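Missing here: one protein chain of the complex. Every other protein chain is in place.
Going by the order they are written in, the chains are A, B and C; count residues from 1 in each one.
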Amino acid sequence: MKVSVKYFGIIAEAAGRDEEVLEVAWEISVNELKEQQVQKYKIPDAEAVQLAVNQNLNKEVELKEGDEVAFLPPFAGG
Amino acid sequence: MKVSVKYFGIIAEAAGRDEEVLEVAWEISVNELKEQQVQKYKIPDAEAVQLAVNQNLNKEVELKEGDEVAFLPPFAGG
Amino acid sequence: MDKKKPKKVLVQGAIPPEKIAQSIANHQSKTNIGAHSIFLGQIRADQVDSKTVRAIDYSAYEEMAEKVFHEIREAAFSKFDITCAHIYHSLGRVKTGEICLFVFTSSAHRKIAIEACNYFVEEIKAKAPIFGKEIFEDETHQWKVNK
Partner (left out) sequence: MDKKKPKKVLVQGAIPPEKIAQSIANHQSKTNIGAHSIFLGQIRADQVDSKTVRAIDYSAYEEMAEKVFHEIREAAFSKFDITCAHIYHSLGRVKTGEICLFVFTSSAHRKIAIEACNYFVEEIKAKAPIFGKEIFEDETHQWKVNK
């Protein structure tokens, strides 16, 4: 299935892109997707990376076709 | 001896004046002066009135010739 | 330098928003500042026995008030690691909706700026000999008391 992935800040820098559409296995978990991309792009400081699925940080959700998954580095607003 | 007296806010309104020079007895205490003027001008809400001597609220001081004594109603700044 | 040459705090009439903008703009050259905290007191159209407040006419024991403001500044600078602090309070008539108090503190870090700002506001309310006559629509009045 396809999911739409967005990268921000230092992660976008490491990935060399802001977004892409990924073909992923059914039943892939949010954490598995994270691990896969962390390895692929050598994303630094991986423990500090949070994933948002359809703009929610809740990690328990299962990925579905067409979901938007955002890779978020530590927040720096304010 | 002479002391210079200032009235503010509702006290000035009751006294009908902003300031005056009073001839007072030697060794009059701050509280005695307060009581005297509260009676004279029927100053309302006398418990809430504070006296400042030479711009200090410290009540323990003894009055001296030429002191400036201010009658202050409750503060309302801010 | 702010600390050493305090300007007069008491100003005639309402504090215009443009003065606040100017104060903020004046701090843009101070690049060690990371946070500003601002408090503004605004005149409320309070209802008292079916009459509505239209303005507050502020008066003060001015010399003592400026002395008290100076002492509050000194205490604030010794308590808090602030870069600068500015306070202005109105004298005379300030209409409902207008600003009568402007407290402005700056620091490298937000918590310090915020705590210092609160300190100023509470100290000013408690210690500054300022008096307020609430003027109603019909020009009758009552004297305001801080709670």
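Just so we're on the same page, a contact is a pair of C-beta atoms (placed from the backbone, for glycine too) under 8 Å apart; a residue touches a chain by one contact, two chains touch by 3 or more.
Bear in mind the structure is a predicted one, so any value in this text is a computation, not a measurement.
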item: Visible chains in contact with the missing one; value: A, C
item: For subunit C, the residues touching the chain missing from this view; value: 17-18, 20-22, 24-25, 27-45, 96-99, 106, 108, 110, 114, 118, 121
item: Those residues of subunit A which, in the complete complex, touch the missing chain; value: 6, 8-10, 48, 52, 55, 70, 72-78
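Basically, only the chains that are shown with their structure count from here on.
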item: Geometric centre distance via CA averages, subunit B-subunit A, whole Å; value: 73
item: Multi-partner residues of subunit C (each touching 2 or more other chains); value: none
item: Interface hub residues of subunit A, defined as touching at least two other chains; value: none
